[in-house]
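Let me give you the structure first, and then I'll get to my questions.
All protein chains but one are shown at their positions in the complex.
Our next item is chain A:
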Amino acid sequence: MNDLISRRRLLSLGATTVGAMGAGSLLSACGSGGSAVEAGKGSVTWAAWANPGEAERFKKYSADYQSRTGVKTTFQAVVGDYQAKLLSQLAGSAAADAFYVGDGQMAKVAESKQLVDLTSYLSSGNSPVKESDFHPGLLEVCKTPDGKLFGLPVDCNPKVFWFNADLLAKAGVSQTPAQLFDAGGWTQDALTSLLDNVRKTGKRGMILEAGWFDLPAWLTTFGGTVFDADGKAVFDTDEKSQQAMAWLFEQLASGNITYGGSLPKGQGVDALFYAGELATITYGRWILPNLKQLKFGYDIVPLPSPGGKEIMPVPVATAAIAVNTKAKSMDAALAFAAAYVSKDGQKFRLSGGGNAVPAVAGLDEVVTEGDLPAHGKLFTEIATKGYPIPRVLARNVQLASDFPTYMDQLLKSKAETAKSFSQKLVAKLNGGQ
């Protein structure tokens, strides 16, 4: 090997070195995530997970907010694994001034001591939104056991019963769930009959998934009590919960309900519903933008109830915006977060094709937009009566991560009865308290 370095090689190495240093600077710039302070009214950076449509809407909101307030507002769209990226930024004290936190992570992220307690700001005259404006229950996710408020719900998604009207008609279902609900006949028996009819066509009637958003819904909608006032799981001994659980197991055994477990992406429950292979789906409003592009008729109702007309409590998914204790302009960050979740802020973000339900009352026009779905007004009523992620899961991230896997194992073993399944789940939940 020649020990001498030619001039050409030297130049090449030099260029590489400069390039590497440049790339290093770029990388560090990408990782900083901090905000630049602007003289005058301050500035705010904020971050959220977002699909392309949402990112576009968020950018528009930022531009609108900046034009109204004069505060330089920068949105950072986080693609990929939001939680991992947020965690890295928090560990490096480099998170945005305000950022989204999922309902299942709020309690843990609050422990980072990098979130501002918003209680006093909300009760001050400066905030355009107050605690009482939010649907009851949603703020529970953002509060610590000692009552501090570390986030504000940005919007929410209650569990509703979507149905494919065309598929039900082909299955010989004479009255749709919406007609039954309006007539006060949307009961467990009515749902069983509907599922019986669909099963005979060879299509799937309904799918049960693992996780907190599914199972508790079917217990509480039939009058069951899943958790007591102390947050302890009690559905193994609660009579109505056990009746509902027995019904679920009967439907699973008959094939009226399919257990979906953790269906992979692309083979998920929503994909089957869009493809006309599944007659009903119990999801939030987030599927509406996709449904608008499809040809079949659809509508929503609450999950069936004992009386056939009531709206019973069901899970409501939510996310919150939190303010970073290291925000460069604290006043600007607080004002932005409060404005973002205020009635005006939610209306701006969720109107014209939004995929969530406002977390504050008085915005029915958002969910009834275009009469899609026809019973869209029910979204708000269902959200008002719903409950967020159970406290035991919100405050124990390991249990929250294990719970769907454990439920999946129990259901796939096919060795459990309604009672033994309930007892094992309750033991798992209460053991994690």
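Note that in this section a contact is a pair of C-beta atoms (placed from the backbone, for glycine too) under 8 Å apart; a residue touches a chain by one contact, two chains touch by 3 or more; residues count from 1.
FYI, contacts and distances are computed from a predicted model.
Q: One chain isn't displayed here; going by UniProt, is it "Putative circularly permuted ATP-grasp superfamily protein", "Sarcosine oxidase subunit beta", "Glutamyl-tRNA(Gln) amidotransferase subunit A" or "Sugar ABC transporter permease"?
A: "Sugar ABC transporter permease"
Q: Given the contact definition stated above, which residue among A:Ser120, A:Thr237, A:Asn290 or A:Ser401 touches the chain not shown here?
A: A:Ser401
Q: Hey, which of A:Gln114, A:Asn164 or A:Ser305 is the one touching the hidden chain?
A: Checking each option in A:Gln114, A:Asn164 or A:Ser305, the one touching the absent chain turns out to be A:Gln114.
Q: Which of A:Leu90, A:Leu215 or A:Ala335 touches the chain that is not shown?
A: Of the listed residues, the one touching the omitted chain is A:Leu90.
Q: Could you please point out the chain A residues that touch the chain left off the display?
A: Here the touching residues of chain A are 13, 16-17, 20-21, 24, 81, 83-84, 87, 90-91, 108, 111-114, 210-211, 261-267, 272, 277, 397-398, 400-402, 404-405, 408-409, 412.
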